[in-house]
Every structure is written in C-alpha cells, then in structure tokens.
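Submitted below is the structure of interest, expressed as structure tokens.
All protein chains of the complex are present and in place, except for one that has been dropped.
Labels run A, B, C, D and E following the written order; every chain starts at residue 1.
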C-alpha cells in the first residue's frame, strides 16, 4: 500500500508563480481542514497550483478527472473477483481519505450532480465516508483534504454544482495571470526568450477580449506555452501560432482570419 | 456484527444548541416510533441534530447520503460472491432495521422518487422490510426509527417527495438559528471570540436577505464557522470572509462586489 | 419453503372497520378467483384491508411495493450464483403463484407500464406464469389471487395503468371513512379518548376540503393516528397536530398558517 | 426437452366460438407457413383463438407477453453460468423455432420497435434465426409458425409496428363477437343463465358506444364473464356489474354514474 | 470452425430474377473489394439478391439483422466464461472478416448511428477490425466483403446513416420489379398460374400509388407472394388478398374499404 501511496507523491517541486495570496489561503484552509474549491477558466493553472501545494505541504496527491459516467463506485471502491473470492478495492477517494492524501476532483461539475452528494459526509464535521457495500464507516485520516476545481463559465441549467455542495467549500478565484507574470511562465515552460513570450502573451490578451464575441473561451496559458515550444523547436512563429493558438479554438473562417491577423501584428 | 454496530455509535455528546422544542418532539416521535422528517435549508444543523438525538437516545446512527444513482439494492442489500459462493450482505437500511439503529436518509429528495417507495413498508404499522432477493420478510427491531431530511427550497417539478411518502412522517421545521444563538454556535465551533462571531452572523443575515434576489440560497451556519476558523487561524477577516462566505456562493461579479462590500462594513 | 411461507402468514387478526360491502365482494372475487384492484387515495386503509382479508381467508400474503426500477426479474425470479453453480430463486410473484398466497402489488402504477404486462398471463383463464429464463411454465396454485392497489389521483400522461391491464381486474373503490367510523379508528389505533379522536377527524375533514385548493392530497387516516399517538404520549395537541398533520403536507407558509388556524379551532 | 415441450401442449380443447372464417384462414396460413397477425381490441378473444388453433393443429404453444424491457436475449436465449461453466439456454422464441411450436408474441407493439427486427429472419423465406452469441444459425423446424397480436387502438407516434415488420404477416381482424354469440360465450364461461348473459351483453354494447366519448376502450368480453361469475356466485347483479364492469374502466365520477345508470336499466 | 462456416454457405442456387445490371455491378464491386450498400423499400428483394450473389460468388453469407439494442460487442465478439476461465468468441462481423464471408448488415439504419462507426476500419484501405477487448488487430480475409441494406423511406432526423459512413460504400438502387418481371416472380414463388399472378401485381401497383396518400409504404412483392400462396392453397382470392395484402398494411377503415374495392376489381 505504501508503494501505491508513493506513486502519488509529487517528486520534484513543481514550478509555480503565485498570482496573489492563494498559497497562504490554501495553507490556512489546509490547517483548518476546510475543503477547497478552485474556481477559474480552462488552463489557467489550477492543476499546477494544487500540485504545487501538495508538494509544499508534503502530502500525496490523488487526482480524479470527473466525468458524467463516473459512478459512486468509481470514487468509493468496489469488490473485485479474485482467485479466493471477492476482494474489496478502495476507489481513489477512499484511498485518499484512508491514507491522508489530498484528493483533487478535477472539473467536478462534469460529475453527475447527485454523485457529488457522495462527498458530503467527508466535507462536514463528520469527515467520514460510509463504504456501504463493505459495511465500513471510514473516518478520514487527519491529513486528508478534499479539493475540487470548477469552471464558472461552464454553468448551465443542466450542469451546476448544488448550493448544498458549494457551501461545504472555501473558494479561491483563479484567472489568467497578469501579462508580466504570464510572459515569465511562458518563457520558463517553453524555452523561448522573453520577447517572444511577451508577444505570445499579447496575442493571448487580444484573443481573450473576443470571449463572448465569437469565441466561447479565451486562450489558455497552456496554449501559449504550446506555441512557444513549437517556436523553440524551430517552427516559424506564424505557423506555430496557427497550429497551437488559432486552429484549436475556432472552426469559423472569419474568426480564424481575425486571429491570424492578430498573430501577424506581432510576428 | 456487534463491532460493525459499534462503529455507528455516536461516541461523544455532539454539542447542540436547541432552537425550540425540537428535542422534546423528536423524543415523543421516537417513543411512538413515528418516522420523522427534518425540513429546512442547507447547513442549518439538521445533521448535527440527528446526531445529537442518536446520542441522547443511546441508539446507533446509520446515515445514508441519498443520490439519484442509489438503487434499492444499495439500501436493502445484495448477494456478494464469495469463496464459498454467494453471501448476502445487508444494505444500510436493512442493517439499521435489523439491529435497531436510527436510519437517517440525508437529502432524501435526491433519491429516485420511486426508490423511496421501498421504505414504505417500514413506515406503516407493518414495520417490515421485504428482502425479496433473499426471500426474507424482515420485521424491524423494536428500536428502529427512520429519519429523513428534506430541503423544501429544492422542490421542483422533477424532484419532490410523493404525498404518499410525506404522509408517513411527522415533520419538524428547521431554519437558521436566531442571531444570538447562531453567534454562540459560531464562537463555540470556530474558536473566534464573541464579537467576531457576532459580526460574522450579521454578514450572514445580510446575505440571507439576498436569497431570491440573486442568491439561490442563504449563507449557512457552516460557512460562518468556516470563516471563523480561518480568522482564528490568523487569516485577515476580509480575506477569510471572501474565501469562506462570498466566493463559494456566487460567480456573478456584481453580487460578489455587493457581498464583499457587506463584509467591509463589518470588518 | 414452508418456513418462508409461514413468515408471510398474518399472525393475528388485523383490526379492520368495514366501510361497506367490501368484505363480501372481495370474498366473492376470491371464490371466483377474479383478480382485484383496490382503488383509492393514500392512507385510507387499502393495505390494512388486504391484510384483513388474507387473515380472514387464511391465506399467506406477499406484498410487493412497486417502483419504477422494478424489473420483471424482481417479480418473477432469477438465477443466483452458488457454490455449486447457479440456483433459481423464485421472485415474490412466482413464490405467491406457486404456493397459493395472495400477492398484493402495492401502488402498481409506479411500476413500469410494460412491466405490468408480465402479470397478464396470471390474470386470465390461463392462470400461468412463463418463467422464460428457467424454461418453466408455472401453473398458478388453485388458491393464488392477485390484488393490486391504485390511486386514481396520481394518474398522469406518463403513468396510468393500461386498459388491457385494468380490464383484467374487478375493482373496489376506497375512500376516507365517514367521520364516525374514522374517529373510532383513530381512537382505537392511537389510544386517545373519543373526544380528541373526533376533533382530529374534524381537522382532517377540513384539510381534505383543501385538496385541489393548495393541497395535492387530503390528510390520511394514518396521519390522524400519528397525531393521536403524540397526544397520547403527552405532547400538547397543537404541537402534535403541527408535527403530524401540518408540516408533512405543505411547505407553503400561507397554507401552513391556514392549517395551524384550523387546528387552533379545535384544540 | 420433451417434458419441457409437453408443458406447452394445450391439454384439453379450449372452448371457442368462431366469429367468421378465421379458423379456415388461420389453417391455410399455417399450411403455407405464413406468419399471422391477430388484430383487435383488448379481451375480444385473440388469445383464446390461438390456443384453440394450437389445439386443433396439434402443435405446442409458446406464448410470450411482450414488454418494453424485453431484450433480444430474452427472446433468443443466453448463456447461463453453471457448475461446469457456461451453458446455453434457448429463449422461448428459439425453443419454439427449434421444436416446431406455434410461437405467440402477445401485444407485440409493447416490445421495443427494434427488438421486433430480431424476428425478421424467421418470417421470410430463410426461416432461420441467427443465434449470434452461440455462433449457430438455427433453421426453423418445419412446423414452426410465428403469430403476433396487435391492438390498432394503441397506435401512437411512439409505438407502432414498422411497415417492414407488418408486411411479413398475414392479418386477421378480430372484434367483439356479435351479441348472440357473445351472450352464448358469457353464459358458457360464467355459468349464468342466458337471460342474465344477454343483459350483460346489452350493458357491454352500451359501454362500447362510449369509446372515444370518455372511455378509452370498450368493455371486453372477459369483463362480462367476470360480472357473470360474481352473479353466479351469489353477488347482487348491480354490485357485480359495479365491481367487474364499471370501477375497472373509469375513475371519472360522471362516467361512473352514467355507467351505473346503464346497469340499473338492465338489472 | 469449418462446420460453423459451412452452415453459412448458401446451399442451393436462390432463384433470382435480375432487374438490371445489378449482378454485374455487384460482381465488379466484389472484385474491387468495395463495400456495397443496397438501397430500396421493404420487401423488394434486397435480401434475396445478396443471397444470390453469395451463391454466385461462392462465398459464405453472414446476415445480421440490425437493431437499436445491438452493441459493438454483439457485432465484434466478447469473452465468455467457461469451465477453464474466459474464452473469446468472435461476433458475426469478426467471424465473417476472419473467414472471408460476405457480411450483410440488414436494415443498418436501425443500428445505433454511432455503433456503425465500428465498421469504418473494415471499409477503408486498412480492412482491419480492432478487437480492443482481445488486444488483437484483425486484418480482414482477402475475400471478406461488407454489404449493408438501407431503406431511404425510413430516413428521419433521428435515424439516418452518417455521411462519413455512406461515403464508404458503393450503392445500388432497388425498387419493386416492373410488372412483367414481378408477375413472373409471384407465379414462381407462390405456385399460382400467370393470370392470377398478373392480377395480384395489378393490385400491388394500385396500392403503391397510394403511398404517401394514406399508406406509409407500398405493397411488397413478398405480400403478393403471400396472397398467391393462400390462393394456391385453396383460399378464395378475395379472402386471400384481404388477409395477405390489405389487413397487414392499414388499420384505417376507409383505406381498408378502398383497398378491398381495388381487390374486387380484379377478382
């Protein structure tokens, strides 16, 4: 079991550039064992942040990418059939609760609304998880912390977190880093020099202004890093931006031309 | 089996501040073995109350967080495959009925409307549970009591308890405690001094007035305790309120500013 | 098998107060082996009546609470995996048909409309049940009788019995007992004296007049008995009526006040 | 296997009163091995007719009550887990095709429209049934015949037989027998004397005229027989008609009064 | 395995009357290993044609009647539990691809639109079928050919083949044969003499003109053969046409009378 736990440890310090007081607040929440919700758009660094905090706090990290097909059993565990009969296997949530890991439910709004109810007993004073199939009432490890991510831009009538779920978490807002910081991130992660990184960030800022005017969502920092890596690998900047920034986010010819023109302003 | 039952006993007296005659009425319902429905908004203390009553009455407590995927088998039990063939395992409802626990179905309206029909035979004079797969007609233990919680604010066309279910329960209304009591609760649970607790309760009262005017639901006592704990842990009050009270319940920038302003009035 | 059958026998005579000629008509239907449908609102005594008749006719009673998730296999039976391979287990309908019990499908309209088709071969001259998975054509025991309950008030476009199902049954209408009889029932079942029982019945009559004017359904006799039991246990009548009669059936503040006022007229 | 087949034989001649040339036409279809569709309202004698024909032609009869949950595997067969591994078990359709029975799919329109496609290969010149899971292509026994029943009154946008299915069958129209014949049937099946039978048929005729004017479907012959049996068992005619004819088919008070009045005209 | 293959061989030459150059085109498609789509209304001879071609080309024929419940596993195969553990069993598509049969997916539009995606890798240059559960990438036998049938009249918003599926096939249009050929077919298949066959075809032609004017689809050749067989078996022509042509395709009294009148013109 220890080996399994070890593979969830964050081996090296993940490079992370703080945007505000989020490190201090997460640490305080951790100390109070208050569950945490990370809010913000796609690709702005939420996953990286939680990896950084797991490393900083010295806790293993169990990440679960949520999806609509995920059943409570996928989270909690199930009986497997073995040579000697059935054997219980903890699901990732149970594993994290039992061994004191940080459990990160990524894009929790994708999970079935009512499946999220399964995490409620872990998020109030009980800090317990009933393993009903096993007939065990698991008391969470003292170091266990539940963290979820949530993209408010995806709210819809069909998919939103219930208030009774939201109220169980403290929340931290994330957004794209301010230009100076983002350029530093792009340069560090992609290997381009500062000038190129700055120009990529300028393009990203322009494209983010088009959100709601033909684009569903702004360019993520991750995309800027992608473009930077292609440039660092020798691809011409315009072709790199076309492949990494423009083509992925729009299928509309006019929008594509507009974005290509924005790219041409900077490269 | 005794060990399993023991893990459902409430070990220490849960701190509970009564709001009215709910302790006496619950005790009378228990004496009459009348099933009880706890009505009220999210986070106002229903779960804590039922834990307190289980402790006061000396009964084990089996809590089941209801969700839409919960099948009758999840409640009642199923056959498991074992080295020696199949073995029946009681579900939590059956377990509670057999051993005389209080069975608490939390957020019962989340369960499939027709699944709730499965509890009917336990809630009338028969006090029986047909385990159809096992071919057993379980007569409930004399001490068994069924308790459900229900948030009227969540009623919708799709999700409401059937009248034929509701009529099987006596009901107790819960709401947020009055300010003096709530401040006492916040201070006791979070560790902040009385003045800070009072200011947090003031903020909560303001926010509750916005219910229906941009907020789906009011701030829960639990959230005020969260904020108190962060403050007690050294976080600046405004940052603590932002993280624990404001960010979790709204994604709307205007509402966020309004709530932040309300916080600034008190801290 | 005999033991299993015995647990379905109604041990003591259930107290039952006839409202009309329903006992004679049910007995005649039983003699003609005509399947019977009990129609009427929630909590007016249909379940008690069928228990009484099972006792009077000396037949075991198998009750099945219908729900939307109930599959044909839940009714008919299935193969279970055993140490020596698979073993067939009769479902409750098959069990009743094989051993000559009265089989009572409670709230049959909850079952999937097409699942109810599975009972058709048992309700015409064939009186047979094809156990297709087992390859057996079960001829029903000579004493077998099928009884269903049905609440016409729940009819909707989505949920109604098919005509081809209804036409297979003789039907008995049930409603709330007339005041004198109902007061007798409330006094007998709750232990309150006749005056209190009469006042509870008066409150019930008032509330039933509100059906369709803000209440979905009238107060059931069962609820009046609940209130009586609380009063008999020492709870003040107004508090008892609030808990047992008013809070369970409405979440609307105006309706709650109106009902509380009606209670205050009598206590 | 022979024993299993025997239990599907129609032991005694089912009493059947022909309404026209349906016996001769069915016999001709049988000789040509043309699949047959029996069309007509609920309870007019389709099932009795096919039992009569199975007896007359000396073929076993396998009846399958169709429903929406019926899968292809329920019809065709499946592998069962056994002490020595898996064992194939023919479903009822396969059983009938293999051993030369008449296979009667009752209320076929209830089956999933696309499931009915599974019977296509048995209804054209191939007369074959691919058992895909078993890897067998079953050629139907020379005496196999497929018969389906179909109630045109239930047609809807959601549920109708596909043209490509209908065109594979010859069809026979059924309706309620003419009064003289129906009275003879009612007298024979219920044991009442001819005068009473005639009056019951008169009531039935009246009620059938209300179809489409408040009644979804007319009274079936089966219901008249039910009423007759109650009368023959000593129940007063009006009470018998109320229980067997009126209450089962309407929940509407006005319609109930109208039908009770019609009954009072004759008894 | 050879035995299993043999049972899919078309033993005797199926009688087939060509309507145009479809035999030559199918042969050319077979030579080019181009997948073929047979388009046309119900019962016009598509199935007979593919049987004829399988015989003419000397290939075994695996026919799969498509339906909405068909899963990819039903087509591709699955693991079965055996005395010695699990054993893989090829589904019919895999079987045909592995052994070089013609695989005929009848009424492919009934299959789930996305399930049809499973056949894509077999219909382009790869001619491969990934057996993902088995971890095998099956290269199709050199003689394998995929054929699908498709009735354009059934197109709807919900059910149509995807363009990306259609484009993988060459298509042959089928329709009802011209009168002279159809009469020859009816006479050959039913055993009636030419004059009767001609009159049946005249009736069919009339009825086909009503398609879209009260009939959803025209009379199929198969239905005319059905009528012929009844006549050949001694049934009066009008009764035979009523049973085999009119009753199966309409439930509307007016349409039925119109068709009966058309029959009376010819017989």
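The criterion applied here is as follows: contacts are C-beta pairs under 8 Å (C-beta built on N, C-alpha and C of every residue); 3 or more make two chains touch, one makes a residue touch a chain.
For clarity, every value in this text was computed on a predicted model and none was experimentally measured.
Asker: The chain left out here touches which displayed chains?
Answerer: Taking every chain of the complex into account, the missing one touches A, E.
Asker: Among A:17, A:188, A:208 or A:222, exactly one should touch the missing chain; which is it?
Answerer: The one listed residue touching the chain not shown is A:222.
Asker: Using the touch rule from the top, list residues of subunit A that touch the missing partner.
Answerer: 4, 7-8, 42-43, 47-48, 63-69, 74, 78, 80-84, 89-92, 95, 106-107, 110, 151, 216-217, 219-220, 222-223, 226, 229-230, 233-235, 239-240, 243-244, 247-249, 251
Asker: Please identify, in ascending order, the residues of subunit E that touch the omitted chain?
Answerer: 21, 24-25, 28-29, 31-32, 34, 37, 39, 71-72, 79, 81, 84-86, 112-115, 117-118, 120-121, 124-126, 130, 132-133, 135-137, 152, 155, 163-164, 166-173
Going forward, only the chains that are shown with their structure count from here on.
Asker: Among the remaining chains, which ones contact both subunit A and subunit E?
Answerer: Expected: no chain.
Asker: Can you check whether subunit C and subunit D touch via the same residue numbers (shared by over half) or via different ones?
Answerer: Under half shared, hence different.
Asker: Could you grab the centroid distance between subunit C and subunit E? Build each centroid from C-alpha atoms only and quote it in angstrom.
Answerer: One centre to the other, that is 51 Å.
Asker: Between subunit A and subunit D, what's the gap in Å when you average each chain's C-alpha atoms?
Answerer: The answer is 59 Å.
Asker: Taking each chain's centre as its mean C-alpha position, how far apart are subunit A and subunit B in Å?
Answerer: 30
Asker: Would you mind listing the residues of subunit B that make contact with two or more other chains?
Answerer: In subunit B, 81, 84 touch at least two other chains.
Asker: Make each chain a node and each touching pair an edge, then name the shape: line, ring, star, complete, other.
Answerer: Chain contacts: open path, no cycle.
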